[in-house]
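For reference, the structure I am asking about is given below.
Removed: one protein chain of the complex. Kept in place: all other protein chains.
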Amino acid sequence: MVRKYAALLRMKYMEMLAYRLATIVWMTGAITQPLITMAVWINIDPSQSDAFFFYFMAVIFVERMTSAWDVWELDREIREGTFSNYIIRPLHPIHWAIAENVVYKLLFLVILIPMWAGAALFVPALRVEISMSQLLLFLAAVLMGALLRFLLSYTCGLLGFWITKVAAIYSVLEVISLFLSGRIAPLSMLPPLLQQWSIFLPFRYMIGFPIDLISQAANGHEVRQGFMIASVWAVIFIMMLQWIWKAGLKKNQAVGG
Amino acid sequence: MGRYWRIFREFFRACFVEELEYRSEFLGNLVSSFFGIGIAILTIHIFFYQTDRLGGWTYADVLVLLGVFNTLKGWIDFALRPNMPRLLEHVRRGTLDYILTKPVDGMFYVSFRHLVFWRLIDVALGLGLIVYGLAEKHYMPSLVDILVFLITMASSLVLIYSLWMMLMTTSFWVIRIDDLSFIFDSFFETARFPIGMYRGWVRVILTYVLPAAVITNMPALSLLGKWNMATALIAGLLAVVFLWLARRFWRFALRSYTSASS
Partner (left out) sequence: MMIEVQHLHKSFRVHVRQAGWLDAVRHLWKRQYQVVEAVKDISFTIPKGEIVGFLGPNGAGKTTTMKMLAGLLHPTSGKMNVGGFVPFEQRPEFKKMMSLVMGQKSQLIWDIPPMETFLVNKAIYEIDDRTFRRTLDELVELLELQPLLTKPTRSLSLGQRMRCELAAALLHRPTVLFLDEPTIGLDVHTQEKVRRFIAEYNREHQTTILLTSHYMGDVTALCDRIMMINYGQLIYDGELSVLTEKLAPYKRLEVRFSEVPNARWEDYGEVAEVEDSQVVLRVNRERVAEVSAHFLQHFHVYDINIQDPPMEEVITRAFQEELSHGS
């Protein structure tokens, strides 16, 4: 397995190099929406400018590190029939996607961390003072967020075996998550009802929760509860994924791709 | 001009027939349009949950602005967006030559050949939201307001077309990206809110360089009766200048395409 991953990672790395221009353009494209939202909030409450600035920079970072594009890839591959190329090979197709995620997210990390560090030299609002253990917790939460978004996206993509418009369905989920994950506003600014929902739905743990950890907005109890709920969702997603994968293969064998 | 109008009508007809094949998608498109505008209004709600002014605009004002935004977005999705991936495909496969040999202006052809009618629902919803916002504000626009609105709206459409076309033209060089339209989207997103919200150099850029703010703010202000003739004229002038630039850029790209391709 280690060897297989080494080969896949190498291949995905080469592929990323071939797409580097597109990758960078995508990355820049993804930051405008948080920046605009930030401008809105700073305008609403200028006294909190620094807090908002930190929050939305963290949104950009966490959003990139957890982003998942697998649904579009799967949708296209299943529609065009190239997904068969993975099925006939003796390795589960999900490993290709995992390798791709690892490569791209490492790239994001390599770009974003130095940028953050450089900016923190000049902008005091970006400086973070936390202990090692808190940092590790934050990273664990980011990893959990990435896992949740990946699983959701891949599971949706597999629905492509049945329906042609999976990307549209996933977009609806993304829009809902826009509110409930804390991308439109820090969760504490939402109406109480939405705040309550967000605790039990998976979206918060994709973006908002890690940010709460890095900005030290969560107490010990909330942290434990957060990881618990996120893990429950991860288990649910994994079970759904397995079930849909098996059913999808059957369906594909019945009607062809 | 009359000839181009006839050709456009022909594109319109051809695409309409094509879409009738997929009329079962009507419901899905209707739902997605309502969902889109509902989400936009919800976002505004969340902002106004914490404040009662956004860049100096009241809730009702912002609704009118959002209506203008949705209308223009509908037009983009109706006439411009469907053509972007096709041009990229043409350039990549070299089939652009077929179009260039047709006795029609190439820029006109590549920008309007494909139309997606469903998105006119967004235009209708946007107009509805404008009316609702005005009712909420209890403001009845005068005839002059409406006239200025129409002029600024037309300028905005020309501006959008020019900016879109310039972006699309870059595809002659940047053929490695599947879809450039999201670059336009991320810039156009800035037009969703009052320009007064932005500060410093961001505001300057959004007013003069990438006039996102002018595109939506101006028509909305006109309807709200807060226009002045000078700014309306500037909007019109800006539109003409950008159209000229887009045209020049297209010509330039074509020259390098025809001399470089094999």
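Order of writing sets the labels: A and B. Residues in every chain begin at 1.
Heads up, the rule we're going with is that a contact is a pair of C-beta atoms (placed from the backbone, for glycine too) under 8 Å apart; a residue touches a chain by one contact, two chains touch by 3 or more.
Treat the numbers as computed from the prediction; the structure is a model and nothing was measured.
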Positions on chain A contacted by the hidden chain, ascending: 3-4, 6-8, 10-11, 14-15, 18-19, 80-82, 84-85, 87-91, 249-250, 252-257
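FYI, only the chains that are shown with their structure count from here on.
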Euclidean distance of C-alpha centroids - chain A vs chain B, Å: 30
Contact set on chain A toward chain B in their complex: 19, 21-22, 25-26, 29, 32-33, 36, 39-41, 43-45, 165, 168, 172, 175, 178-179, 184-185, 189-191
Contacting residues of chain B [partner chain A, same complex]: 28, 32, 35, 39, 42-43, 46-47, 49-51, 54-55, 174, 176-178, 182-183, 185-187, 189-190, 192-193, 197-199, 202
